[in-house]
Structures are given as structure tokens and as C-alpha cells.
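With one protein chain removed, the remaining protein chains of the complex are shown where they sit.
Here is chain A:
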Amino acid sequence: MLPEIPKNETLLFQMEGVSKRYGGVRALEQAELRVHAGRIHAILGENGAGKSTLIKVMAGVVAPDEGRMTMAGNEVSFASPAEANKAGIVCIFQELSLIPDLSVADNIVISDPPKKFGMIDRKAQRKIAEEALARAGAADIHPLALVKDLPLSRRQMVEIAKALARKPRILILDEATSALTAADVSKVFAVLKRLRSEGLALLYISHRMHEIAELADECTVFRNGRNVATYKAGSKSDNEVVELMIGREYSHIFPPKPPAAASDRPPVLECRNLSWNGRLREISLSVRAGEVIGLGGLDGQGQRELLLALFGVLRGVSGEILVDGRPASIASPAAARAEGIGMALIPEDRKTEGLMLPMSVRENLSFAALDQVSSGGVIDRAAEQRLIDEMVRLLAIRTAGVDIPVGALSGGNQQKVVIAKWLMRKPRIILLNDPTRGIDVGTKQELYQLLRQLADADAAIIFYSTDYDELIGCCDRVLVLYDGAIKRELAGDEITERALIASALNIRSGAEAMAVGAGA
């Protein structure tokens, strides 16, 4: 199955039968990987395919449950990232890890500064930094410049220099170019190619297919925690690659969708040319009452920011938001939930954004709707209790009374509390940010039913999920985001896993390409 290896390129790192489970979820399942010196190896896969777990295992961030790893023929196991560094595996993560207020040299040697009499040897530090910068092709950066004064692309070079100063034999780049412009990317690529010629092994994780095509020597596709194929770069078409990435097991049952949501109804929520800070680019969308709109795409393409921007959390959003066809200025969650707009956001992380864990189920449930059960700021306890009883019954929240801390509930029931607390306000527009993450299958099923019931009761719903099955099963339309912009809109039968993955990677699937060809 593995392609032939030219004799002059030696096998540097090998992973065999590595598995890792988080609770009941299998993140990696008998994964195999071979990394060769002097090659750039790309890793591909959709959300949850096991890419990030693979990197974390290699970089010593998490310990695998089983399997063995060998480095240059010797078996290794890493208890910490420091041990992985020592063995020669260094990782550059997506988010820049530099400290803005320290100098470039300080940053480069930060984990292990050279010392003299117990003090940092500044001369030696500067020398190390200069060498590393030169090797990263960025000798023009002054080692004593502050990182915060450098433009983003230069910082990325410092990041690479920092990794090189640790003398890696394998360099892992996790979405390392996602913050860069095309011109900066080509500079980084030149450096990476030179490092390859110096005999380094590079592991490159990216969702940009054209980057992989330009850079990689070989590619491995992951799916459901397994490596499903390894092939020589360029030997497979984009369409074949998508084919390899497809194939998640369907495990959920979804309520039936209505026969096309009435398209003649006016939109409840619209936004035009929404942009924010380079993370959202000219997003326009509209949602009608009774419609469930999905947000698709790979993780971190601006979906979360879009929901936060609509809900008034982000500052400096440009563009226009219309509710019922009238411009609405939503400057805070308080404005978003107000009468006339009636928006609700089920946030991403229920433990830090949705709930006050030590407070009681009662206090959490009624917190967003307190203004509706109080007069003059004094809470009407009987009215509060009525609403709470209604919600506990409606969502079948399993709790030993409403006066125990909400933190004592199971994850699924906590999520129900977050949703119930917003349903109390009877919102007309409901934004959901990956609401089924980390909850049990039974509760997921209940949430899908609830979502459809709410839509049938004329709510307009925007639903972001990292699980493509949910988008296919729940949504009337799906907007696929890529790099902060909407790249495709899929409706009805077009919403297939193939179409979702192809548009998430910003490539056309083969069938459509043929259709376009036939049309022309």
C-alpha cells in the first residue's frame, strides 16, 4: 500500500498501531505513519479525522493508549513535549506562540536559554538567534527587535527560526500558513523546500489543496482515526482525494425535513457584507422563519466569529444586519436578545460561556429571562418557578431538583439547560455553535428533534456543526465557509458529504466539474 521509497531517502520516524481514545471517542485507531528524511509529507483529513491527535502524540502532548513509535530505528515514547523536542520532533502550531513584548532572540531561545553563572548569556543567545534566523532565511530580522513590531509574515519566520533553534530532525507544521497572505506563503515555502534539501523531514498539515500540491512529496489521508491511504503527491486527482476522505459511519437518526421550507416568506435575519478583522470576509446570508441553515466547512474558518458577530459580541464588525428587513444595530448580547430582535446564541463552550457551573439549575435556567419574570428588578418567584417547570418538562432535563449546582448534571443535561435558558425567551432567531459537542447520542437525538420543532414553530435557525452528518441530517441549506468567506451554498439534495468536503477544501467535486464541462 505504501509507495516505494527511493533508496537515498531514509526512514526517520515510524508509527505503528497507535490508538488513542477520549472517553468513548476513538480519535486514533491503529494509525500507521512513516516519515522520511528529506521529504515533505502532507496529512489530510476532515474535521475529527484524527490529524490533531496524531500530531499531539508525535509531539509528546498526549500519550497514546497503545502502539509503538520508532525514531531512526530506536523505539521511543514521549512523556512531555520537552522529551519529543529532545528526540528531534518540533511542532509549529497554528496559533503563533511568540510573546509580543520580548525580543526576537528572547523568543527563539525561550524554552532553553544559554546560561553563564546562572544568568542568561545574552551574547550566546544572540548568536543562536542569528544562526536560527539565517537558517530560516530571515537573516534580515534583527535579533533584538521586539516581536510586536514585526509584521505577521515575519513573525511566522521567527516562529520557524524558533523551531529550528531546537535542532529538529522532524518539523511539524500545523496549519502554519493559515494566517499568511499568498505572497508570504511563497516565502515560507521557499524556506521549507530548502530545509527539505538539508535533510529535514517535514510534516505538513493544511486544508489548502493547492499548497499541498505545490509543496508535498507524499500525502497521507486520515479518516475516522485511521490512515486510509498514502500516495505520492500529484498521483491522485482532487476528486479522488475527496473520495478517500469521505466515509464516516452514519450513527444518528434525524427527524424528517419538511418539503422545502417555504421560499416565498420574507427573511427574518439577513446580513450583508459582514467583515471583521480579516477573519470574516464579506459574508452575506439570509434566513427565513422555519428554516434551518447550517454552517459548514473545516474547523476555524470563521463560523464561530460569524455567530458572535451576529450576536453583537465582536467589536468593529463592518457590514449590515437586518431583522425583518429593517436595519438593526446589535452592539451587545443585551441588544440581540431584546424585544423586536429576539435572538439567542447557544455558545460554543457550555462550561465557560453558557453556564455558571456552581450556581443552581434554577438560577442558570432563568438567568437570561429574568427580565420577563420580574418587575422593577424584583424577581417574581412563582412566575420564575412556572417557567422553569415548563422548561424542565419540555426538554426532559434529568436533574435531582432545580436547586443543585448545574455542574453536577451530565454534559447532555447541562447542554439542555443552556438551550432551555434561551428558549424561555421564546427567541425568533436561534444561533447554535456546535451544540452537540461532547454529549451522548441519546441527547443528540433529542436536540435534533427539538431543532426541527423550533423551526416548525417558525424560528429562524443558524446551526454550526463540526459534524457533517448533522449538517446533512438537520439543515435545509448549508453555507460552507472557507477562510472567513462563504464559498458555497448547498440546498436540499445537494447537501451530501462529498459536496461538503469538496467545498470545505475549496475544490469542485468531479461530478460538478463534468457537468460544467458538458454545459460548456
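In the analysis below, a contact is a pair of C-beta atoms (placed from the backbone, for glycine too) under 8 Å apart; a residue touches a chain by one contact, two chains touch by 3 or more; residues count from 1.
Simple rule for what comes next: contacts and distances are computed from a predicted model.
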Listed names "ABC transporter permease", "Acyl carrier protein", "NADH dehydrogenase subunit M" or "Cytochrome c-type biogenesis protein", with the criterion being the UniProt name of the chain not displayed: "ABC transporter permease"
Contact residue for the chain not shown (choose from A:Gly118, A:Gly401 or A:Gly442): A:Gly401
Contact residue for the chain not shown (choose from A:Lys421, A:Lys444 or A:Arg488): A:Lys421
Which of A:Pro168, A:Gly290 or A:Gly354 contacts the chain that the document leaves out: A:Gly354
Options A:Leu98, A:Leu150, A:Met245 or A:Leu345, residue touching the unrepresented chain: A:Leu345
Residue among A:Ser97, A:Ser186 or A:Ser332 touching the omitted chain: A:Ser332
Where the missing chain touches chain A, by residue: 311, 313, 332-334, 336-338, 345, 347, 352-359, 363, 367-368, 370-371, 374, 377-379, 381, 400-405, 407-408, 421
